[in-house]
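The full complex has more chains than appear here; those shown keep their coordinates.
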Amino acid sequence: MAANSVNVKTENTNTARSIGTRRGRLSDQIARGIFFVCAVLVVVIIFGVFVFLGINGLQMFKDPAARNFFTSSSWDPSADSPSYGALGFILGSVVTTLLSIIIVAPIGFGMALYMTEMAPRWVNALLRPLLEVFTGVPSVVIGFLGLVVLVPWIANIAAPIAPSAANAGNGWAAATLILVIMILPTVVSVSIDALRAVPDSVREASLALGSTRWQMMKDAVLPAAATGLGTAIVLGMTRAIGEALAVSMVLGGDIHLPAKLLTPSVLFQPNINITNAIVLYFSEASGTERNGYFMLGFVLLIISFLFICVSRYIASRSVYK
Amino acid sequence: MEKQSQRPAYLAQNEVEINPLNKTQVENLPEVSKEAQHMGSFDPTKTLKTDATTKIDVQHTNFFYGAKQALYDVSLPIRDRQVTALIGPSGCGKSTFLRTLNRMNDLVPGARVEGLANFDGFNIYDPKTDVVLLRQRIGMVFQRANTFPKSIFENVAYGLKVQGKPQNVIKERVEKSLHGAALWDEVKDRLNTSALGLSGGQQQRLCIARALAVEPEVLLMDEPCSALDPIATLKIEEMITELVKDYTIVIVTHNMQQASRVSHFTGFFLSGKLVEVASTADIFEHPHHKETEDYISGRFG
Amino acid sequence: MSAQQQISTSVESDERQRLLSLERLTQRLHLKNNIASGILALITLLGALLFILIVIKVLWDGIPYLINPDFYGSTGTGTVGQQIFNTLYLLILSEIILVPIALAAAIYLVEYARQGPLVTVIHFAAETLAGVPSLVLGLFGYLVFATVLHLGLTRLTGTLTLLCLNFPVALRLFEDALTSVAREQREGGLALGSTKWHMIRTVVLPSSLPGIITGIVLSAGKVIAEAAALIFTMGSSNPSNVYTLNPMISTDNLTIHIWYLKTVGAGTIPDNVANAVSAGSAALLIIILLVINIGSRSIGRLIQRKVMAA
Amino acid sequence: GSSTGGSTPSTSTPTVAAKTSSINCATGNLATGGSTALGPLVQDAAKAYQAACSGATITTQLTGSGAGLKGAHDGSLNIGSSDNFVSLTKNPEYKDLTDNQVAVVIFSVIISKDVTGVTNLTSAQIKDIYTGKVTNWKQVGGPDLAITVISRASGSGTRNTFEKYILATPETISGANHITAKSSGDVASNVGSKSGAIAYDTIDFATKHSLTTVSIDGAAPTQDNVKTNTYKFWNIEHMYTKGDATGLAKSFIDYVKSADAASLRQKDGFMDLSAVSADAIAAKTPAAAK
């Protein structure tokens, strides 16, 4: 008898419970569906970016004049027989990116090493927030400073070797320095993370063997952080190659690559790169030329995609996560 | 388990407690008993030299992590070419003490040491002591193998390269140290493969080889076997009894059987104080302090 | 006896010898160490100086305008009242769209999705999207939102483009915030018979609030700083009345304005005015970013304390 | 769907007193853009229009004539302004654009202050400069100073007018001494700051920046010379719409052309279409557009 009544009571509760939870389950299902759509949205967007830029960009090759896109550096869409050689723009982006990373890597690694391994606490307390602010600093602010400070300064210094004293401040040199300022904080921050990821036991192991701190950094910490530092380089380059407005403000070039590429003076004259071309000419271009700028954007997209793949690959080989 | 009878009575009595071996595991591994027989072949009491000279004479050491005191007036002589074991419950300051001896605690921000540790005529704690030189003379092996992500050879050669030794010396010493750490046979064919591919026990011995390569006079070991399985543990213990012919060894251990198996002297720490230090046999058989007795009989810790 | 003594002395002198050479060696090592340390310190000093000088330069040039109330007006040249309003408008509109979407996506990835190819693909997509240059996203936004969807150059087009730009960033930060909630907390909720969504609402979201706030604030920083993605999608000029919530008009913001004044708009107002406005806006932006960076952490901590002391 | 704001439509001849009431107000959002030469007039007119008609929101993207046409064509702009007629040979897809002519613009060749002694250039000399044959001012009667050549991008209506009526050939200048300015204003500001510079720009920007203008083939850039087409470097300003202008777009274009906006046109250096001789207009109008 007693057992029976207990059973009945239990059943009642269960019915009440299941009614209560059914509503919950429905909202659970709906919520789940919405979340799923939002998560997939990210895939849709990147897919859309590839598809839309790809389709519009590749359409330029319907125009036979565009066949020299990857083989010529002569970009002259308004000529009687238009030419769409983009090598000049690509070269500009590659040169400024490589130059800036060559400058940034030693400085960035040096700063990161100093900040993680040697610096007194207050130095980090001061520099970390500063670096973070600069990681997100608007590129136009740097571009503005570049225009009012850097360009006149370079013009002064480089005037004697530049082909045109009036335009000596503009060009790859200014763009490279702008990029250095733009990517140094990123490279330092990622490098610091990489160095921090090296466990202290590695440092202890080195020091306990009677190494100096410098030997510890050079022989134990840096090799152990190699993959992370590699990621820092690649991320820096991703940022550099895509940087648009700041670079465009100081480049000063249009569509022409300088005639003499293999002299130092090439750095001190108005010059070109991919982003500058897009910023300057995209909005008024039509037809094949317009698709050409989409194609340039697509090239940038592919390059940054490759960079991301490389950084993922490097990161996947890291010993310490 | 016929070995038990050879051990002091107090060990047998607490056998179940302080034996870290997982029986099931041991049963799956028939090699153990073979190795275990080997284990009895050395007996620290036979190599005990109660008159050994003092290699490091630690006196009245106080240690602070910031405001927190971790060592209270510790005085302890470390005898030349003898194994000194440090035991005590978790957090009693064993590691802290060990790490004062090669100034490893310098790395801890806010750490501060007071007192005297006379090593070859100078005070280890002196701020002016050249810690690089000190650490070349006093090597250290850590609780968890901290192998570098480099090849086996590079790991052992590390300290030698630090000293800028020529290549031929490095080659020879690497082999010698790997022999010394009883690892040569296992790795001789793969010296250039990554050290991270070794098992835990092998990595720990690699770290020992690495420490031996620079030919220190003193070797500090902080629970070198705590992360290892019984077989690896036995290998390392055996190795220690070999090494002590040439090196002064200080070992921290949680495992009292290990202390009794390998050490000549034992110091017992409790809450940052050195309760008692004496020959290992004395400590385990005739402890002078109630706390020591309680601890070794397993009533706490 | 004497033989023994001799041996011991020879051993001793050997030992001395070894020690002496070790000492010489370490002297050399110390020297190298000091040189290397000096170089590292110098590099850091120069790097730090570069950044500090930039900040000082920007503030020095800009603050005289910032403390002038006319600077924030909206009539006449050299005022940025409109741009500040547009920046805020864009910030709020894009956060309103971004936060629910990114949070929902993060919730899906952290709470619902099973580890598998889909999650890998989504993460890879997010990482790739985060690496796409903002100018390229600007082209994409122009193509899709302005042209295909016929939204034209409007605030809305700009906001949608910013969504593409900020989505991966916010997603990552929100995911971090959610994963920081202990598994035990979730299990605690579920074990009491709560449905998953209810558990997320009542347990996970409140606990991860500090991290979510940090994510919002940091993505806000990106919205404020962005210009390249907007010049093709939102435009670079203002109607007479920007003080409206109408999303279908084209406006600029502070960063676009700086760019505009030094490029396309150069010469439309006197150079010294353009420089003054740019300097003032740059200083304002730097100050906002400093506040955001320092603030995001303290806000997070504050919320944390609030949540924990419910 | 045009609607007439609050003000009464009026067909009577506008007077100064009835200035605002004569605007046929429409409401909505209007995106205009394009020519940077026409820019000042569009911006001033937009400001005046919005002041008079509270329901209208007008923005002006100054991105060049080419961008104006493209924006009008692809719909990102409601009105695309251009200094040129659409060239259907070059852009056949722009046949959907309707031409609304609003004013006449006078361009000029300008040189920087340090180029002393040059007051006139022949179109041949200008051509030599813009094709890179002449690189020093002394070759054209000026000081011994390298010429810094300033151009506009190829979509610029100013540049197209310059190429068509002065050079009679496209520019081919390139190299370190050459830069491309981003807008009419940018041209003026560059000529103001670079030594040995030469450029082409509207007379309005030249005046506002107090830059030195030169006569071309002996004709000075004056309204009188334009009226008779003695001075060739001028053009008709257009505000193109996709299809016929309606609603706010129509109302705004009408306003820009209207007598109400005459003072604005004058202030910004533009001439009324009616002030120029029919022959001159015909000379600028391509056959296809007639």
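Chains: A, B, C and D, in written order; residue numbering restarts at 1 for each.
One rule holds in what follows: a contact is a pair of C-beta atoms (placed from the backbone, for glycine too) under 8 Å apart; a residue touches a chain by one contact, two chains touch by 3 or more.
These figures come from a predicted structure and were not determined experimentally.
Novice: Since only one copy of each chain type is displayed here, what is the full stoichiometry of the complex, written as a formula using these labels?
Specialist: Here the complete complex works out to A x1, B x2, C x1, D x1.
Just so it is clear, only the chains that are shown with their structure count from here on.
Novice: Going by the contact rule set out at the top, which chains touch both chain A and chain D?
Specialist: For chain A paired with chain D, the chains in contact with each are C, in label order.
Novice: Per the centroid of Cα atoms for each chain, what is the distance between chain C and chain D, given in Å?
Specialist: That gives a centre separation of 42 Å.
Novice: Measuring centre to centre with CA averages, how many angstrom lie between chain A and chain B?
Specialist: Chain centres of chain A and chain B, defined by C-alpha means, are spaced 49 Å apart.
Novice: With chain centres taken as the means of their Cα atoms, state the distance from chain B to chain D in Å.
Specialist: One centre to the other, that is 87 Å.
Novice: Provide the list of chain B residues touching at least two other chains, using ranges where the numbers run on.
Specialist: 132-133, 136-137, 162-163
Novice: If a residue has to touch 2 or more other chains to count, which residues of chain C qualify?
Specialist: 26, 29-30, 263
Novice: Show me the residue ranges of chain B that touch chain A in the complex, using the header's touch definition.
Specialist: Of all residues in chain B, those touching chain A are 102, 104, 107, 109, 131-137, 139-140, 142, 144, 146-150, 158-159, 161-163, 196, 207, 210-211, 214.
Novice: Inside the complex, what are the residues of chain C that reach chain B?
Specialist: Going by the criterion above, the answer is residues 19, 22-23, 25-26, 28-30.
Novice: Can you list the residues on chain A that touch chain B in the complex?
Specialist: 121, 199-212, 215, 219-220, 223-224, 319-320
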